[in-house]
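Here the complex is missing one protein chain, while the rest keep their positions.
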Amino acid sequence: APAPAQDLHFPSLSYRTGPFGAGGIPFADGYSDYLTLMNERDGGIGGVPIRQTECETAYNTEKGVECYEAIKGDSPLILQPLSTGITYQLIPRVTADGIPLHTMGYGRTSAKNGAVFSHIFNYPANYWDGASIAIKHLLDINGGDLSGKKIALVYHNSAYGKEPIRTLEELSEKHGYALSLLPVDSPGQEQKSQWLQIRRDKPDYVLMWGWGVMNPVAIQEAANIRFPMENFIGVWWSGSENDVLPAGAGAHGYKSLAMHGTGMDYPVYADMKQYVIDAGKAAGAGDQVGSVLYSRGMYAAMLAVEAARKAQEIHGTAEITPAMMRDGMEALEITEERMAEIGLPNFGPAFAVSCENHGGPGRGLVQQWDATAKQWNLITDWIESDLEVIDALVAEDSAAYAAEAGITPGCN
Amino acid sequence: MNAPSPDGYTTADGRSIGPVLMEMKNITLRFGGVKAITDISFDIREGEIRAIIGPNGAGKSSMLNVISGFYVPQEGEVWFRGARRPAMKPFQVARQGIARTFQNIALFEGMSVLDNIMTGRLTLMKSGLMAQALWWGRAEAEETAHRAEVERIIDFLEIQHIRKTPVGRLPYGLKKRVELARALAAEPKLLLLDEPMAGMNVEEKEDMSRFILDVNDEFGTTIALIEHDMGVVMDLSDRVVVMDYGKKIGDGTPDEVRSNQAVIDAYLGVAHD
Amino acid sequence: MPEQFYFALEVSLNGLMAGIMYALVALGFVLIFKASGIFNYAQGVLALFAALTLVGLQNGQIPFAHLINAVFGTSLHHFGWTLPAVVAIALTAVVMTGLAILIERYILKHLVNQEPIILFMATIGLAYFLEGLGDVMWGAEIKNLDVGLPQGISETIDEVTFNWFGYGFFIDRLDIVATLVAAALVISLMLFSQFTKYGRALRAVADDHQAALSVGISLRFIWVMVWSIAGIVALVAGIMWGSKSGVQFSLSLIALKALPVLMLGGFTSIPGAIVGGLIIGMGEKLFEFFIGPMIGGATENWFAYVLALIFLVFRPQGLFGERIIERV
Amino acid sequence: MFYREAGDFKSSYPGDSQTFPIRFDRMRYYAVLAVAFGIIPFVINDYWASAVIVPFLIYAIAALGLNILTGYCGQVSLGTGGFMAVGAYACYKLMTAFPEVSILIHILIAGGITAAVGVLFGLPSLRIKGFYLAVATLAAQFFLVWLFNKVPWFYNYSASGQISAPERTFLGVALTGANASAPAKYLTCAIFLFALAWLARNLTRGTIGRKWMAIRDMDIAAEIIGVNPLTTKLSAFAVSSFFIGISGALFFAVYLGAAEVGESFGINKSFLVLFMIIIGGLGSIFGSLAGAAFLVLLPVFLKNVLVGMLGWPTDLAAHLELMIVGALIVIFLIAEPHGLNQLWRVTKEKLRLWPFPH
Partner (left out) sequence: MLDDSPARRIDPQPETGALLEVNNIEVIYNHVILVLKGVSLSVPKGRITALLGGNGAGKTTTLKAISNLLHSERGEVTKGSILYKGRNVQDLDPSDMVKAGVIQVMEGRHCFEHLTVEENLLTGAYTRRDGAAAIAADLERVYDYFPRLRERRRSQAGYTSGGEQQMTAIGRALMSKPEMILLDEPSMGLAPQLVEQIFEIVRAVNEHEGVTFLLAEQNTNVALRYADAGYILESGRVVMEGSAQDLRENPDVKEFYLGMSDKGRKSFRDVRSYRRRKRWLS
């Protein structure tokens, strides 16, 4: 194991260029700003300063691997690549190297099973939770009955986009809706045929698993064919300002999932403004503060910081190693009080991580775009995913992985 | 030589010419509206140097292309070694023993002189892909054997000094010589030369003539030759076909052709020598 | 079954319109290929660069702000003015012309008479460079482009067709604009290349750089001219595509949608770009719409290429391309 | 000074056609081999292996393959990514279906399968030429990617369509999977590269190589002098795809360990490998290696300088990196359109003449 560091190394595998740069920038900014805040305001975590490094992956797996290899010897406490593709590369590597990987709302869903994926965490929610939450939301609006309804899934034709399909299929059996699948090739600039199909088939609801330019184009096309926007729900990666703004008024009423709150109505922003933004220490261009993806980056950093605190606490040392960090993450417990203390009351769900469950509570929210006010509004309370269905799928998929990779599942 | 017998004839300088090697029968070739060749028949005999002459655009090169199988005439038949030639791809024609040079030099510019000449022997090489990949026994032995042959031709044409030069850099005349070497390397029965001496000065033409005669002498190669230098044509060839606007306007020994009024009008301009 | 028929018709119409959008990009390729035999891979990036510049100018962004801030620790972002669309478009056209001059000066001039693949490679280098430059100059975040083009379903067509057929056709107004603009572009470019001596010079240059030089055609001038026109065509394409999806990196990838169009129409033919676009657009949409669902969808990318390939097997130079001269 | 041909006469044709006719070149070649197999395996660490050297070796194989097709046979292909995917997926299916068979054999068979697919997609080259062919090969690229993405059998029905390489050993040493050590990965790739480069060298200096080059330089003339265009072009496609298939298999199994087809074998791969051979030098084996080294190393180098040494923000550095790579490509082409290989040759020619200018 690497020697204890003088500081806490939080690398950021970000992408500020390439086809998905528009999504990567705010996330990376939020991630970095929160860590900067910790340093500026608290002098680090537990008295040890945070050292941030950033490595550009351009959403490209090879560059991601290069970044990983470059930093892995430098005691990185936690990695968050914000890319399902890179996550898949890193899963075996981090496990072998003993570095924890946090993929919040993306990556490999079955990593929820900590007995197989010892170093991978995907709390507070994953894709399958997302799919289930969306269906739950639809159930709610439909008085608990979706039978006979038609639901279409428009998805990014990649590993990422395909993730929810299994879940949605399982759920369609359970709830009796008809599911149709409409893949969109990356990057997704042209979606005429998909949306004409939707226009023809007139599904009751459209779900979307999109990323990058695919999102605004889909929303634009939906508006073009006058698909009722409130029946169009995107996953949390299809719910940022960038996605809805290009469609202008047409996007009004579009919904997306969320795994945390948004906007700047949280006390933490007072400190953020004081210590980071006004101090000229904001990351990037500093113009993303408060946006959805910025909030997500900040949330990711916040959870990482909390896990680090936890690790310091269990191991009784402030200078933690990646292995200790892993333990901290596995023992992480987020309570509502703690969230309030941090200055993010009710921003995310309360949950506790355990070896059996690296995936958190699987709760989410639904937000809706108000095109006139140009802001997202949360329209539901926390929605629980259908763990009965999902846990079975997780068990099945993680068992398959364990068999393939020769891992004996177990919690120590 | 009048009305050669089927078995051949004897030339003025005493060489004996064999039976018909290749015969073109009523060839007509059109490109859209352009009639490049109209109903032309002639034959080439074994061991002969046969010239094809005519004004620019008369269809001479097209005729060679028909012989090499690159152009497929709309009408007419090609007979080779006493049999009618079926429809064939150019590379199959080459494998029958017909090699040629081109009017606009068609060397492989990216390769060295040596490699270019070696390509001439492709039709004779047999080793398989695997053997070559591993460079085992047969491939290397074969390579060496053919290399020896090629070196002989290189010596013969006196291009030893440029063996390893990429042909792209060579001056025009040398390129022509390399092209000739490549054609010779194929050990053809019939060698087609399209203006082999264009762009050469007298001295070089003399050299080239010498080579052509020697090939003809030494290997008994039959040669069909297109050339605009009347001196060369008249001196070298045994028989001459004259074309004009795609039609045949004369055929016979150099002397006959030289005095043919139609030929003088269409091509020579003035009586030559 | 009239329903099905109407669907097919609607899909075809929309396919044609999508094809026009591809053709807008393909046009730029054709121009440059015609004029220099260069297969300009950077055309897509040119469109991105043009769109970025347009938005930047319109919003009064300070170019290179991020770089300046990083180096000098300043915090510059905007000049604080916004420009009317027309002015911004005109200025962008000027920028594209300037870019053409620079490209000629620093790249093409030095590559006269090189093999096509080398020139192709150079344009890829250029594409990289411009991509980086665009980002450094204007920032990589997604931007909205609004020059006041209408968007969304055309109500008129919807209503009229509904009254006539009992089925309202969906046509995007942006597509209608694109069609009109493309038609205007194609006609003017065709007139230019058919009836001016520059048009002839363009084709001469494409055939043989050296010979063109030897008759006194200034490659430099021709190239600057053509690259400027291609830059402006790229601007048009950038505006159309940018209005649709916002301006960001992926815009440069539309080049990949233009390639099958180009190949089908012929690399050297201006009307070919349009006809190719129409065929590809309609073909791929119909295929995706009717066959796609059976085989899992997302077929458009490869189907466009396969369609073009099928045409090429019968006409190796594309529908309207110049015959490939094979002689010895 | 050392670089002299004089006194280095050849007395036999095999001697004259050997790979490195000049003594000094030969010595240097042995030195490179000694370093590659005698020193590097003992000093290589994870970073150098995973970030630089292994990708370099693998790309070099792909570049060799493409160079055979494009550089030697003149058929421009943009399908490299797709063919690499064929190699990768073939290897994955073989690895999971026949776990008891050696991974090395799987890799070779994957190459063979790719060769077959390559021949299939090479058929249009008989009609279609030049850039039209280049664009047509994109059909292969997009179709193959789509196929591997769409048909679950290829990825063993995994939820996301990703494939991950299970651990496979050779003589008890892990070559794939997370436990494969840097030297093991390095040696696997290095041995493949060495063997394939040797194969490529043999092929290109013999009959088949000359047929390829003849087709490249002037296909009509080649046909008229007796080259069968069908078999020649298809053999180039086959050999090239064999190489590319192996590189794809290594890329997936040894280097990445997991792959998603659209992301790992997308169109960008095709372009990248094409750049390599153009920058390195078309029709040159050394050029393929040089080009691969250049394009793998340059971005890493630039990143380390800009971010690591100058401390610039990563995004700025990434954008500048793009600009610099782009500019360098152009500068290189202007300085020497025939690539690094030619640059090297000219340098040698100068050395030979040294100290005289001409």
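Should a chain be cited, it is by its letter among A, B, C and D, assigned in written order, with residues numbered from 1 in that chain.
Convention: a residue touches a chain if its C-beta (ideal position, glycine included) is under 8 Å from a C-beta of that chain, and two chains touch if they have at least 3 such contacts.
Since we're looking at a predicted model, the values are computed, not measured.
**Student:** Checking the contacts here: which visible chains does the omitted one touch?
**Tutor:** Hidden chain, whole complex, touched shown chains: B, C, D.
**Student:** If I consider the whole complex, including the chain that's not displayed, which of B:19, B:57, B:76 or B:252 touches that chain?
**Tutor:** Looking across B:19, B:57, B:76 or B:252, the contact with the absent chain belongs to B:57.
**Student:** Of C:127, C:201 or C:319, which sits in contact with the chain we cannot see?
**Tutor:** C:201
**Student:** Can you list where chain C touches the absent chain?
**Tutor:** Given the touch definition above, chain C has residues 112-113, 197, 200-201, 203-204, 206-221, 268, 322-323, 325, 327 touching the missing chain.
**Student:** Quickly run down the residues of chain B that touch the omitted chain.
**Tutor:** Residues of chain B in contact with the hidden chain: 13, 31, 34, 54-58, 61, 103-104, 158, 169-174, 195, 198-207, 209-210, 213, 228-232, 235-236, 267-270, 272-273.
**Student:** Across the whole complex, list the residues on chain D that are touched by the chain not included here.
**Tutor:** 346, 349-350, 353, 358
The working rule: only the chains that are shown with their structure count from here on.
**Student:** Select the chain at the greatest separation from chain A, using centres from the mean of Cα atoms.
**Tutor:** Of all the other chains, the one whose centre lies farthest from chain A is B.
**Student:** Taking each chain's centre as the mean of its CA atoms, how far is chain A from chain C in angstrom?
**Tutor:** 35
**Student:** Could you grab the centroid distance between chain A and chain B? Build each centroid from C-alpha atoms only and quote it in angstrom.
**Tutor:** The computed centroid separation for chain A versus chain B comes out at 75 Å.
**Student:** Could you tell me which residues belong to chain B and also touch two or more other chains?
**Tutor:** Correct list: 70, 102, 106.
**Student:** List, in ascending order, every residue of chain D touching at least 2 other chains.
**Tutor:** In chain D, the residues touching two or more other chains are 146, 149, 220-221, 224, 313, 315, 319, 322.
**Student:** According to the definition already given, which pairs of chains are in contact?
**Tutor:** A-C, A-D, B-C, B-D, C-D
**Student:** Under the definition above, what is the set of chain B residues touching chain D in their complex?
**Tutor:** 68-70, 89-91, 93-95, 99-100, 102, 106-111, 115, 118-120, 122-123, 125, 127, 129, 132-135, 139-140, 142-144, 147-148, 151, 182-183, 186
**Student:** Report the residues of chain B in contact with chain C in the complex, numbered from low to high.
**Tutor:** 65, 70, 102-104, 106
**Student:** What does chain A use to touch chain D in their complex?
**Tutor:** It comes out as residues 14, 16-17, 21, 25, 54-56, 58, 60-62, 65-66, 68-70, 72-73, 84-85, 88-89, 91-93, 95-96, 108-110, 157-160, 162-163, 166, 185-186, 284, 393, 397, 400-401, 404-406.
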